[in-house]
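Left out: one protein chain. Kept in place: all the others.
Naming follows writing order (A, B, C, D and E), and every chain is counted from residue 1.
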Amino acid sequence: MKVTVSRKAHFNAAHRLYRKEWTDEKNELIFGKCNNANFHGHNYEVIVHVTGAVDPETGYVIDLKILSDYIYEEVEVPFDHKNLNLDVADFAELIPTAEHIAVVIWNKLRKRIEMDKQLEVVLYETPRNFVSYKGD
Amino acid sequence: MKVTVSRKAHFNAAHRLYRKEWTDEKNELIFGKCNNANFHGHNYEVIVHVTGAVDPETGYVIDLKILSDYIYEEVEVPFDHKNLNLDVADFAELIPTAEHIAVVIWNKLRKRIEMDKQLEVVLYETPRNFVSYKGD
Amino acid sequence: MKVTVSRKAHFNAAHRLYRKEWTDEKNELIFGKCNNANFHGHNYEVIVHVTGAVDPETGYVIDLKILSDYIYEEVEVPFDHKNLNLDVADFAELIPTAEHIAVVIWNKLRKRIEMDKQLEVVLYETPRNFVSYKGD
Amino acid sequence: MKVTVSRKAHFNAAHRLYRKEWTDEKNELIFGKCNNANFHGHNYEVIVHVTGAVDPETGYVIDLKILSDYIYEEVEVPFDHKNLNLDVADFAELIPTAEHIAVVIWNKLRKRIEMDKQLEVVLYETPRNFVSYKGD
Amino acid sequence: MKVTVSRKAHFNAAHRLYRKEWTDEKNELIFGKCNNANFHGHNYEVIVHVTGAVDPETGYVIDLKILSDYIYEEVEVPFDHKNLNLDVADFAELIPTAEHIAVVIWNKLRKRIEMDKQLEVVLYETPRNFVSYKGD
Partner (left out) sequence: MKVTVSRKAHFNAAHRLYRKEWTDEKNELIFGKCNNANFHGHNYEVIVHVTGAVDPETGYVIDLKILSDYIYEEVEVPFDHKNLNLDVADFAELIPTAEHIAVVIWNKLRKRIEMDKQLEVVLYETPRNFVSYKGD
């Protein structure tokens, strides 16, 4: 009996899409207004899905308080009210597109979740733009 | 041509997470504030996904009025404005965690939906905590 | 320059609508399924609106962290994961209708907010049923 | 590293469910109030999911501005503020059920998205009724 | 002790903005794509606010089941799955703009709500466009 348990959290951050090897013209062409040199920002919403067997004793796949603590430690503390490009080491050499942010969050949480459970991370950059990553 | 058709419904219920074989201390440790002896409650949102072939005559996978009736009879009538622990026989011996509630709803609806169609039940306990079950 | 600052919070609670002076029949007639003897529950959403002058030094009407702390202490701690009828003294003699819950919250917060500021409390019992109170 | 990128859009349209080979009685029986001869309408929400490898140069699966343009050209221009039955050739011989609308949108977008990427279309007819199609 | 009680409902309808005294060119100029001759449609959301004294016996301003019945009879039955221009007599001579629909709903409900209570109607034509009317 495998169930997926999901928890929603959020963080507010600044970022900029920019590739330092490229000219300003190419950055402007590819990233448009997301390339603004002084940054812009988002209220990111993150949904973490954990799939596994239901524990017959507790009726839980994973205690949501524990999952919530992992998200707090791995995502909210390092990312909330931060500049992803300047304040977060994971994006020192990695462009903080929604795709990359979701992969970084997945990698950080994967270390905390038992390997017999599957993990998926959904990241909303805005209510109309979002991405998801399952580790494939 | 397989399409998934989805219908959202809701019910408001009280519940308590509690295992009678355990001491009060262990119940408190595992279930925390969800173990409150006098119950607490939620506006549960349930989304039922039915996947199957589109009928070439009607353009329907399943008539949403019929699916809606099944949800009303199997979920809303027995669960809405009820205490899941005290008023619902399914939870007499089963802790009403979100995981278990989703599995119970899935089992009840599975009997009503034709077997050539797949079924998934998503249950929101709060807007930030939710689970899903596909019968795996 | 008067601005309204608003903060949204939530709590999950059980309740029952019931007037002890009335017969069971009258309680059933007036309160219907909300009168279920074993309680039911809701994810209550509360929005607190504070209106006042903008402080020229800080650009704040009220620091939202402070307002958030007041809501935590006055609403979330006493109401969250509780049975409003049995666990909360404010409703020992007062039926916990949405109207009464909003008035109780307003009275509790009014003592914490400076009197040169106006206060309004909006309480969602469900996404489709809600009330508001301004102290009039 | 495969990521799903999603974009939400909307269009407002009138439609009617009706099969011309059937009698009025049969149309009424099968389609109920959706068969109203003078049409009714919806604010349709469409979510387009594109799954593929992340480009190591840009950090994108697909540029969301490009995906957004495809949705504008293939869905919003032909469907928004239109009568699906009378104004849209795709539904001249096809009943505009949510299932069929999702399949039509999927077929139109499939031609624009590179074949090494998977495509899924979710269509909300109302906040409570929605469908999805992945081309299976 | 005056409290506002609010109830949300919805209906799905087709409409067209068109003034028969005007030329096609003027209708097109003023109403743009809302003037499409074959109609378009919306999922209208309506919120009804009733403000009055809290009854000390029941703790209610108005029983939400009763308010809900009024909305069903006055709004949902006549407007849901209808063409506002062709099927609803109120709009035979009145252009069904959001403004006018809100005023019509307010007038219909005003007859049902006791005069010692204030009434406001909010009508969402889309999640981004909405109107409200209080009878002023």
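Assume a contact is a pair of C-beta atoms (placed from the backbone, for glycine too) under 8 Å apart; a residue touches a chain by one contact, two chains touch by 3 or more.
Everything numeric here is computed off the predicted structure, so don't read it as measured data.
Undergrad: Which chains here would be touched by the one that got left out?
TA: Hidden chain, whole complex, touched shown chains: A, C, E.
Undergrad: For the chain not shown, which residue from C:30, C:61 or C:75 touches it across the whole complex?
TA: C:61
Undergrad: Check each of A:1, A:14 or A:94 against the chain that is not shown and name the one that touches it.
TA: Spelled out, the listed residue whose C-beta touches the missing chain is A:14.
Undergrad: So which bits of subunit E touch the chain we can't see?
TA: Output for subunit E: 17, 19, 30-32, 94-100, 102-103, 127-133, 136.
Undergrad: Would you write out the residues of subunit C that touch the absent chain, in ascending order?
TA: So the residues of subunit C touching the unseen chain are 1-9, 54, 57-61, 63-65.
Undergrad: At which residues does subunit A meet the chain that is not included here?
TA: Its contact residues with the unshown chain are 10, 12-15, 33-34, 36, 38-43, 80-83, 86-87, 126-127.
Definition applied: only the chains that are shown with their structure count from here on.
Undergrad: Considering D-E alongside A-B, which chain pair is linked by more C-beta pairs in contact?
TA: D-E
Undergrad: In degrees and to the nearest 5, what turn takes the CA positions of subunit B onto those of subunit D?
TA: 120
Undergrad: What is the distance, in whole Å, between the centres of subunit A and subunit C, each centre taken as the mean of its C-alpha atoms?
TA: 34
Undergrad: Provide the list of subunit B residues touching at least two other chains, using ranges where the numbers run on.
TA: In subunit B, residues 127 touch at least two other chains, as defined above.
Undergrad: Between which chains is there touch?
TA: Pairs flagged as touching, ordered by label: A-B, A-D, B-C, B-D, C-E, D-E.
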